[in-house]
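Taken from a larger complex, these chains appear in their original positions, while the remainder are omitted.
Labels for the chains are A, B and C, by order of writing; each one numbers its residues from 1.
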Amino acid sequence: MRPSGRAPDEMRTITIEPAFTRHAEGSVLIGFGDTKVLVTASVEEKVPPFLRGRGEGWVTAEYGMLPRATHTRGNREAAKGKQSGRTQEIQRLIGRSLRAVTDLKALGERQIVLDCDVIQADGGTRTASISGAWVALRIAVDKLLAEGKLSSDPIQQKVAAISCGIHQGTPVLDLDYPEDSTAEADANFVLTGDGRIAEVQATAEGATYDEEALLRLLRLARIGCSQIFAAQDKATGR
Amino acid sequence: MRPSGRAPDEMRTITIEPAFTRHAEGSVLIGFGDTKVLVTASVEEKVPPFLRGRGEGWVTAEYGMLPRATHTRGNREAAKGKQSGRTQEIQRLIGRSLRAVTDLKALGERQIVLDCDVIQADGGTRTASISGAWVALRIAVDKLLAEGKLSSDPIQQKVAAISCGIHQGTPVLDLDYPEDSTAEADANFVLTGDGRIAEVQATAEGATYDEEALLRLLRLARIGCSQIFAAQDKATGR
Amino acid sequence: MRPSGRAPDEMRTITIEPAFTRHAEGSVLIGFGDTKVLVTASVEEKVPPFLRGRGEGWVTAEYGMLPRATHTRGNREAAKGKQSGRTQEIQRLIGRSLRAVTDLKALGERQIVLDCDVIQADGGTRTASISGAWVALRIAVDKLLAEGKLSSDPIQQKVAAISCGIHQGTPVLDLDYPEDSTAEADANFVLTGDGRIAEVQATAEGATYDEEALLRLLRLARIGCSQIFAAQDKATGR
């Protein structure tokens, strides 16, 4: 029995509230149950130095957690003067995942920055961030298309992410915090709308796992992502 | 005529949504028009080193702005590796303002940290932060009282803050961003529920001002704070 | 009775020693009693990035305290690797105060940096810094005028600053350290030569204050600043 009473292949409620803030070109508040992440997409008409003059764009992400998003207050990274290894690992993953479905040439020489800020955490903040970032990116790109700044759509696929894990011997979908902190193995899958894989990060926590378990977790992830894709479609009116 | 069409002594709509997040002992989303600040109050059963063993508590604040809370994206302070002078100035002001109405001895040897994170900015983020922080503090202290951890109420007064300024020669209440960025003078007042002053910060921006102008701004601030006090009462059920 | 035996409206001795060092375009050692601040004005023929190409100048300030300027040694900010919030708050105030009396267009595309370094501290270091910075700025600008680099004088007014506070219930002028550390309220006023206000920062320390007290402190500040203006005139030979 899962702490939440959910079935092993049952997701938490997915909520996607587009246009949560008004200044950003794209903005969304995404919820996986009690995990809430605010994602904004900012379009900048410049690219990082390593891409200048190549006629290509860039999609990148930053991630942060409000100090009291968690059960006990964490120190503010801005006050500590550096981002933790965990933060950097997560924001690199988010950026990679979005770039995996974006045609950077079609984006032109501009950058889209996806800021993922966790308002409330209950497990799965990185997967909610990726899933929400796609919506924010979609909205921002639609705006560029509507304004005639882009002539073709650089987004090639939907992308979504979900965590799965082995909890008390059972493979389960969409770990919440109580499960995440006691899971024997923990895997994050980033999948695309056409059923392909953009990233797998599967980690033993205390116990190693075998190939069969990896495949069972991947199958759970497919179930979860299909629900996220549906929610993304609904939120973006597609 | 103000850019927003408001009368000189007209506040923007004040919204206070308590319990916006679930982990913090106190939490509120406060809005002054399009300015939205999430404030959480975290109770910690320890005090900073300089107070240890003195049987006294502490109230402090931290302030941050999400990168895309503003019209154009600002760099993330955690990524830059330091908090700006502006951020530090604001968080020091918030902490001082709340301490001005708190009996630190009655609080006992514990600390309450008020995290003020700006979700969306349109002028007045520091005054919204102070006004919202009081609500979050109130909720957290009520919880300590209800749990019997405090025997008497350490909060001695309500506190609220508002900005006023001289815009195109006219003293106006509650500057929004278009006014704030062009005002000749800009003043932040922190007032208490019994009509006293906790802090005045009045700054010439381009043009100096005289004593009469200072007093007119203070009178506008009294009008604004009385409305904030009413909203605070309503939000905390008093 | 004040710890120093001064009358409530009595300033400490003001000393201004121009040309204290030789390399800077302007330099002064200012003393408010035992508080001694060395201020240098450095003229740089460039402006910060945000002003480039606009034909306008900039005046800015930096503030520091020698480690043993105080009763007990403080850590060196250069060794700690960052400036405290207090330091940043003060240097922002100094810069703003000087800009309030400077016509930046008339200054042309150059920057004047005012470095205020506290040699010895006994309360009022920020107000001594502002008052001394004006003298250093005046000397540096006179040099630019004499050299024909400026055709008109960009300094529109004198500016001076003084702290006042409520000490044991009595409003007093020019707080020294023993008063400053026990005052119920503490206010810094930045006034101009023509009697106008450039900045007010009035803070409750333990007790809030009322409008009447604010006005009484402002009146004391006018008394103090008129004496500083006289000392500035004498030091600059006007």
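The rule is simple: a contact is a pair of C-beta atoms (placed from the backbone, for glycine too) under 8 Å apart; a residue touches a chain by one contact, two chains touch by 3 or more.
Keep in mind that this is a model prediction, so the values were computed, not measured.
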item: Oligomeric state of the whole complex, in copies, if 3 are shown; value: 6
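What we mean here is this: only the chains that are shown with their structure count from here on.
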item: Copy-to-copy rotation for subunit A and subunit C - C-alpha atoms, rounded to a multiple of 5°; value: 120
item: Chain whose Cα centroid lies at the greatest distance from that of subunit B; value: A
item: Central chain (distance from its CA mean to the mean of all protein CA atoms); value: B
item: Copies subunit C and subunit B - interface residue numbers shared by over half, same or different; value: same
item: Separation of mean Cα positions, subunit C and subunit A [Å, integer]; value: 50
item: CA centroid of subunit B to CA centroid of subunit C, Å; value: 28
item: Residues of subunit B touching at least two other chains; value: 82-83
item: Contact set on subunit C toward subunit B in their complex; value: 82-86, 88-89, 91-92, 96, 100-101, 157, 187, 192, 195-204, 206, 208-211, 213-215, 218
item: Subunit A contact footprint on subunit B (complex, rising order); value: 21-24, 27, 34, 36, 38, 40, 42, 44, 62, 64, 66-73, 76-83, 87, 113, 115, 117, 119-121
